[in-house]
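Missing here is one protein chain; the remaining ones are kept as they sit in the complex.
The block that comes next holds subunit A.
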Amino acid sequence: MGKSRRKQKVIPPPQLPPDVPDEDIEFSDEDLKYVEENTEYARFVSRLDTAAINKQCGGRVKTVEDKYEEERSKKKTLQEEKGNGEILVDPVDVLPVKTLDGKLHYRTESKKSKLAEADTDEAEKDVLDDENLLNKSQRREKAKKSKREAKKHDKDFPNEILQEEETPQAAVLAEVKEELSAAETFENKKNKLAELGMLLLSDPEANIKSLKEMLDICKDENTKIVKLGLLSLLAVFKDIIPGYRIRLPTEKELEMKISKEVKKTRFYESTLLKAYKKLIIFETKSVYNQIANRCLCTLLEAVPHFNYRDNLLIAVVRNISSPDEVVRRLCCSTIRSLFSNEGKHGGELTVQAVRLIADHVKAHNCQLHPNAIEVFMSIRFDEDIGKRDKEDEHNKKYKKNNKRKAQEEQNQVQENERKKSKQEMMSKIRDEVSADYRGVTYEPDAKERRKMQTETLSAVFETYFRILRNTMYTIGERTEENPTSNPGAFGSHPLLAPCLDGLAKFTQQLDLDYIGDLMNYLKKLASSSSVSNNTKQKNSKLLTVSERLRCCLVAFKVMRSNLNALNVDLQDFFVQLYNLILEYRPGRDSGVVLAESLKIMLCDDRHQDMQKAAAFVKRLATFALCFGCAESMSALVTLKTLLQKNVKCRNLLENDAGGGSVSGSIAKYQPYATDPNLSGALATVLWELSLLSKHYHPAISTMATTVSNMNTSQSQTFLSAVTPQQAFADFSLVKESFELKNESRKLNKRKRESLPEEAKNVPEIDMVKLSKKLKENFTILRDIKEDKRVRMELQSEKKKPMKKQINVVKKKLKNPKSKKKI
């Protein structure tokens, strides 16, 4: 009991004795004696610190505030000591340093550049990561760091701010701003951008307001900052944008009472949308073409389902024909990806894009870069667009019939009623399920999809036909128009080539009625020749040979894909081809197109008119004589195929001038005839082959001899596997791979079964030897030259004395001679 009481009681310090001045104290003798005896033990008394003891027994319990005051006073003294420039850093954060002298050195920071230092500290830490703004994980780390630092600074700042409140803050800030150099502001802004970006990415819903700040940064003056801002906004949006379209709440919904969460989401969505809109507006009007364009394209590609995609699309399509190649290429690739990834946007954007491009073509009167139309090639159509309609109609009819039948049956047989009702129930349920499914899926309905595809198709064909018509008009005007009319920036018919290619691809979707019109157009285009009466006039508006070849090619492709059990013989186009072969010139016209047209029109054709085939054979042989390896080879390959297909034409190989009885109705060959049917080629002989068998290129000579050795028997059904296109590609000058004198060398293509494959000789050593020899030769020459030069110099220096010497020598010579003579 006693102990506990004692514990409970706070033992007060002992009472001090009454304060008696020292003088009044009387000492007894005994005391004096005692002290003198024990002086050593009593010395401590003199050393007693009475003040300290007084303090201890003062009865005051020391509190935190006292400590605080102590520190404050300490700091104040320190400040006064070191002047106004330094601030003591709280020893809680930074421990004091003890120097060797034993002095404690508290860490101080200069007040002025405190802000800057704090920032530069951050900057130093962040600069290392700053390289790639768009790296997610790094950015997340940065965000964490920045958060930690923010918290730290929050701790520091109250201490320091308290002290700073004494000095006017505004003045300090102004000083700070002035003194920070431009580089530091740049770094600051960059870091700010990175920070904001990280905040947004880590928790978009909470930090959606930082979007606004980022947008503000974009309105800065420094171009680099703006660019960086745009790019970082792009990255942020790419990640933040949800997978659904945001629909702003209507007025009714705004009035309703909503939970906090819904409010939150609504706020988030509306800010997101606003910021997005601002960004798009800014980009569309931006001066920074390439960057803004890149942002627009990437956004369109990444989030084609989101709001404002129409605006994006309009902006991108506008740039599809810009003269700047980078911009244009990016736009084209974006639109192409749109066409191929239809799942992302449900097909609607395809229609819109195609529509916009069509309007574009119309507005510019077909003077655009070919890339603009080439994007159409990436569009994919369902194969059964037209068929399904018919099927639907059929089904409807059958359904009606079935219904009638069903009704009749019902009336007649009542036993099946239950079954019927069951079936109806089942069908009802199925319908409901399918309706629900349709509502949930993001894919458009089959009907809708078909509708969109038909729209796209019609727009595409509209563009193509407009281009064709435009070409027709420009050609038709040539006779009336004055020669000063200039072609557009892209050439006179830039869109014609991709238009024709697209037509060849999409002909299956074209209705039969239009094919007739198309054929007429193509015929007219193909027959527009570049020969005019006024040779002075620059016929830049007329079609070149390659374009005309393309027209013939497309016509054939169209016809082939629309066979429908009727084999139509395109006579006019054959006539055109016949003449175009003559007009071809290797540098100016494209050999690839020629090879392709040869293949499609002649080699692939199932049945040939004898007279026509013979005419082509003769003309191709003549053609092979005139041009280089590639063209000759492709011509020879076609020739071979034709001869193999048409047995009667092999009479051309017989040395039977006049053709004899097999010559057909025309007795004499007309080499300049424009119509292959009237050329009378069956009456001629292929003497060109004997010339070609002496060609410098071994492949061609062997081919020519093989062809001439073809006999007229029916048994030869072996068709070569090489197409004229391949032949052309193989033997073009790029792939020149043989030496003149060396007959033995390796050939490139393995498919060349007919040609011999011999071991590779070693041309490389020859080259080495050759270079050595040349080197020697040239060094010798150079030495000789140098020798001469040096001699000349020497001579010019020593000319005069040399002359004298020479004269002396001459005299000497003369004298003995004279002596001798005498």
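Here is the rule we go by: a contact is a pair of C-beta atoms (placed from the backbone, for glycine too) under 8 Å apart; a residue touches a chain by one contact, two chains touch by 3 or more; residues count from 1.
Operating definition for what follows: contacts and distances are computed from a predicted model.
Only one of "60S ribosome subunit biogenesis protein NIP7 homolog", "phosphatidylinositol-3,5-bisphosphate 3-phosphatase", "Neutral alpha-glucosidase AB" or "Anaphase-promoting complex subunit 5" fits the UniProt record of the hidden chain, and that name is "60S ribosome subunit biogenesis protein NIP7 homolog".
Between the chain not shown and the residues A:Ile53, A:Met425 or A:Val568, the one that touches is A:Val568.
Which of A:Leu510, A:Ile666 or A:Leu691 touches the hidden chain is settled by the complete complex: it is A:Ile666.
The missing chain, though absent from the display, is touched by one residue of A:Pro13, A:Gly102, A:Pro323 or A:Gly516; that residue is A:Gly516.
What subunit A contributes to its contact with the hidden chain is residues 512-513, 515-516, 519-520, 523, 564, 566-572, 607, 609-611, 664-666, 678.
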